[in-house]
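With one protein chain withheld, the remaining protein chains of the complex are depicted in position.
Up next is subunit A:
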C-alpha cells in the first residue's frame, strides 16, 4: 500500500511472492483479535473492508468527533459532555465491555473503531492544523471512553501497555503516607496505591499540586493514572500522525480512496469562533477615533468594559490587559494611529519618552506594523475569542485581563455588573448559576440578551434579523458589533438591516 510496484500484485500477497521483501517476521494481516475495549491504535488494520464500509465508518467517527468538538465550543462541563455524548456514541460508534455481549458482535464493533480511526488518520494527517485538531479530539474521545470503562478491564489494558512506572513499596508508603494523602486529596477508605514516576511525565498534575513531589519523583495516586495514560496516548498518536503525513505522498492509490479522504477532511469544519475581518466593518458607524472609545464602551462586553474601567481608574493596564484590549480595539476598526493616540492619552501619568520606549512598540506589534516577517504579513494578531480568553492563565495581582465571568468571584462579579447597569435580580441570579456551572459565555449572552431585550424583540418581530443573526456570541467583537447594530436599528442608513448578509461572519 505504500510503494507503487509495476506488477500491481495485491499488496497483501506481495510479501509472500518474495520472502526477502517481507516486512514483518510474522504476517500481521490476518484478523486481529481485540482483547480490550480501549485501543492505543498501535497496529494498523490489515484485513480487507468494502469501499462502502470505508466511507460509512469514517463518516460515523467523524460525526462523533465533531460533536465532541462542538461540546468544547459550547463550554460544556466534562459531565455534561459525557452525558451528551453517550447517545451519540451508542448510535455511531458503540463499544461495549467484555462482559456485556457475545464475542462476535464485540469484535465487529471494535474492528470498526479501529479501522475508522486509521481512515481518519489518513484523511487528517496532511496539514499541521488538521493533525493537531485530530489528535486533540481523539484524545478527548479516548478519555471519555476511559472514564466509562470497567475498572478491572482498565487495569488489564494498562498492564498490556508496558508503561514503565514504579509501584511505591509498603515501607516507603508508610513513611510518607500523610503527605501522600494530603497531596492527592486521598481520604481514608479510598484506594491506597501510588506509583512513582519522573515528575516531568505528569506536568499538569504537578502544576495543580495534585501529587506529592520529592527529589524529582512524583507520587501519583492510582486514580490519576488516566492523565499518564492519556499523555502517552497523545504522544504516540502525534508521532504516528507525523509519520503518516510523510508517507502520504507515496500512497499507492488508485482514484477510489483519494476523493473520499479529501472529502472527509473538507467536511471536518466545525463552528468557527474565529474573528473575521467583516466584524470590523459596521455600516453606519463612522470612523472610530481615540476619543470615541469612551462613548462606544457602553457597547463593549464585560471583559472589555472591565479593562476600560481599570484603564480609566489607574491610567494604566498591565501587559496582557493591554494586549487583549488593543486587539479588541483593532477588531472594532480603530486604526493604528488612533490606537496609539488612545493609549498615549490613557496613560496620563507616563512621560512621552517612557511611552514611546516601552509601550508603543507593543501596540504597533499587535497591528503587525513591526516584528518578524510572519507577523507583518499576517497584519499582527487576531483579536482574542472567548475561547482564548477562557483558556489563558488567570490574571495575577494587579492584572485585569481575561473573562470577568471566570476570573471574578461571584460577589465582585455582581458588583461589576451592577456598575454597568444590570440591576435585574433574575438576571444576576441566572448569571451566578451559569458561572457556578462554569458556563461563562452563557452568562455573558444572558447579560447581552437582557441589555438588548427590547431591540431583540423588535428585530425578531419585524423579521429583519434571522435566527442565525442572533446566535450565541462567542467573540467579544461580535458582541460589540451586534450590540451597536441593535441599538442603532432604525437610525438612518442602519435602519435597513433586512439584508441579513451583513451579519454573516
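List of remarks:
The definition used in the following text is that contacts are C-beta pairs under 8 Å (C-beta built on N, C-alpha and C of every residue); 3 or more make two chains touch, one makes a residue touch a chain; residues count from 1.
Here, contacts and distances are computed from a predicted model.
Per the UniProt record, the chain missing from the shown structure is "DNA primase", taken from the list "Coatomer subunit gamma", "DNA primase", "Cytoplasmic tRNA 2-thiolation protein 1" or "MIP18 family-like domain-containing protein". Among A:241, A:386 or A:400, only A:400 touches the chain left out of the display.
Interface note for the absent chain: among A:78, A:94, A:160 or A:203, the touching residue is A:203. Between the chain not shown and the residues A:212, A:233 or A:342, the one that touches is A:212. Within the complete assembly, A:408 is the residue of A:408, A:465 or A:480 that touches the hidden chain.
Annotation for subunit A: contacts to the undisplayed chain at residues 179, 181-183, 185, 199-200, 203-204, 206-209, 212-217, 357, 393-400, 404, 407-409, 411-412.
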